[in-house]
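Pasting a structure below so you can have a look.
The complex appears here without one of its protein chains, the remainder shown in place.
Up next is chain A:
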Amino acid sequence: MKAIAWHGKHDVRVDTVDDPGIVNPRDCIIKVTSTAICGSDLHLYDGYIPTMQSGDILGHEFMGEVVEVGAKSTLKKGQRVVVPFTISCGSCYHCTKQQFSACDNGLPADNQDIAQELYGQPMAGLFGYSHMTGGYAGGQAEYVRVPFSDVGPIVIPDGVEDDKVLFLSDILPTGWMAAENADIEPGDTVAVWGCGPVGLFAIQSAFLMGAERVIAIDHFPNRLKLAAKFGAETINFEESAVYEALMVMTGGIGPDAVIDSVGLEAHGFFVDNVLDQIKVSTFTGTDRAHANRQAIIACRKGGRVSMPAVYGGFVDKWPLGAFMEKGLTLKTGQTHVQRYLPALLTAILEEKIDTTFLISHRMPLEKGPEGYKMFHDQQNDVTKIVLKPGMM
């Protein structure tokens, strides 16, 4: 089959590789019909993620048709499914508490060592995102092996087009959980840093959860325009001072809840830096947590901080004092995708949430390398690229 494979910094290729097959009883194989390039894939593209190996198949946002099932899969051939980016078993302590991204068993035993060293305990597995997250082949391919297919994928009713449901795989539930973690109360003002896909979905979700006002912060005009389309007020941090603007816009109080959805672009899993830091304690990306610091300083007293943004290691000069003195609450974590799928699918079918606005480009799988370059070089215009295997 054909697949988009990583070969080094700014070097992704269309490789021809062996087809996947059933390995474990709960597996299924899907024929991919749509697969997106995520902002976090750009970190792989930029070569920031350690434990990548030449030939690794990329992609963690994908959906398709079931073509093969293991003995214990509950899916049937021919069903269309969206696959969560997190690989979770459904039966460990954390999964039974709906904390799917904290699954004990999604990561192969040998791959758990790195995460255990860094974080104290290993996390769930992820598709197509380095060997630290399991070394699983990703979804930017014609076919994918999906472990735990009896608890992960959600079946999509016939007649609902891919573009409407594809983002159930990651960014829609991530934006939703970001808003949920902000514990929004009716009448709240919520400020969202970063209007990438997660931020834009967080804005929509915040309004659905009862926020009266959402203030969106970014510097790409096109992304701010999308935020405004969903009813958010905007601050372009290249044009305006964010803290000053927020304080005036909120009557000197500060936003009731703040959402940092910048990290994926600005931070990522900088594990190489982390390891350097452990070794020599000399280097930290002091500007990487800028949005997060700004959010904490702006947040009102007793307010809530939600952090869907991905951070991999340590940050310097984090305003712990402001955090404590103001009595803030922080909620964060990789998305428990499986927890949100049924409700979000319903919201899509009832047209309460629109996801298709995000897609700026659709192209055949074979154009994947071109897609990576475009996404990397033109972030204002390219909001989301969806690759369609079989598209001419």
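The rule is short, and it goes like this: a residue touches a chain if its C-beta (ideal position, glycine included) is under 8 Å from a C-beta of that chain, and two chains touch if they have at least 3 such contacts; residues count from 1.
Heads up, the rule we're going with is that contacts and distances are computed from a predicted model.
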| item | value |
| --- | --- |
| From "Putative membrane protein", "Polysaccharide deacetylase", "CidA/LrgA family protein" or "Ion-translocating oxidoreductase complex subunit B", the hidden chain's UniProt protein name | "Putative membrane protein" |
| Contact partner of the left-out chain, one of A:74, A:91, A:240 or A:346 | A:91 |
| Which of A:108, A:231, A:333 or A:364 contacts the chain that the document leaves out | A:108 |
| Omitted-chain contact residue, chosen from A:39, A:135, A:368 or A:389 | A:135 |
| Residue of A:25, A:187 or A:390 in touch with the missing chain, whole complex considered | A:25 |
| Chain not shown, touching residues in chain A | 17-26, 72, 87, 89-93, 96, 104-113, 125, 131, 134-137, 145, 147-148 |
